[in-house]
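Removed: one protein chain of the complex. Kept in place: all other protein chains.
Moving on, here comes chain A:
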Amino acid sequence: MLVLTILKILSVVVIVLIGVAYFTLAERKIMGTIQRRKGPNVVGFQGLLQPLADGLKLFVKESILPSNANKTLFILAPMLTFGLSLIGWVVIPFGESLVLADINVGILYLLAVSALGVYGIILAGWSSNSKYAFLGALRSAAQMVSYEVSIGFILITVVLCSGSFNLSSIVLAQEKVWFCVPHLPMFVLFFISALAETNRHPFDLPEAEAELVSGYNVEYSAMGFALFFLGEYANMLLMSALTAILFLGGWLPLLDIFPFTIIPNSVWFGLKIGGFVVLFIVMRACLPRFRYDQLMSLGWKVFLPFSLGWLILTASVLMSFNWLPN
């Protein structure tokens, strides 16, 4: 029984990690294509083994512990970030009843996990005992906390329409029409908030090494850095999966008729995640970085009122037409 559980968990974790590895390769390849260069093409066939080589490089490098750092917390922070980015996958349904834990409060669980994710960053910044890392950590933490608020409102909108916190029921509620059709503005808003939540372009202040001396992870090297990196990319995949589940009908095929139903459900889900991954990368390649005050005012003065207003609109429409799900 225990062995079976461990195997189940590994079957998700290993696949997520491979997905993360090839996410980085896809990023470099697609960005290379956009910028009219080749990208990595030496290691393995067409550079397919590049992520493994990168991982090996980071693994064998020397880990530097700053002498003034708080050692325990300094080592704990990347582990926490990495672990939290993986445990969110527990509630993601990959297909019909293809989910590790089908809990009733799946969305709240995901919100709680992403709320905990802030701690990895704060811990890293504080325990490094360096001004740049600390300021970077405060910046990233404030950014994540403020975009979480509008993400919460968007999630409540979706939950109102599906009548459940369970991710599988949310997918099943979209059998007639995907939520991205009636909630198109929220779909766009959610994706942008996901970009901000994962500290990604155009909101990637932690990566602004030229103007802000990077972020919370300046003092990290080798494996610590690799764990942050992996955690960040796993989070991006998780947010892509969540967007696909909430707005693009998760594992449901495009139309429930013959040529679309040949493709298995989980492959549909993978295709949707892949689409968002490409969108993440294209965003990085073609958008400039936001200034910090612009980022905050966008989050609090545009996204929050808009998502709150949309929530009230949705609730009143559902009430007045008696469309509320049971």
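Operating definition for what follows: a contact is a pair of C-beta atoms (placed from the backbone, for glycine too) under 8 Å apart; a residue touches a chain by one contact, two chains touch by 3 or more; residues count from 1.
We take it that contacts and distances are computed from a predicted model.
Its UniProt record calls the unshown chain "NADH-ubiquinone oxidoreductase chain 6", which is the correct pick from "Mitochondrial import inner membrane translocase subunit", "Diphthamide biosynthesis protein 3", "NADH-ubiquinone oxidoreductase chain 6" or "SRP54-type proteins GTP-binding domain-containing protein". Of the listed residues A:75, A:98 or A:111, the one in contact with the hidden chain in the full complex is A:111. Where chain A meets the omitted chain, the residues involved are 73, 103-105, 108-109, 111-112, 115-116, 118-119, 122-123, 126, 134, 138, 141, 145, 148, 165, 293-294.
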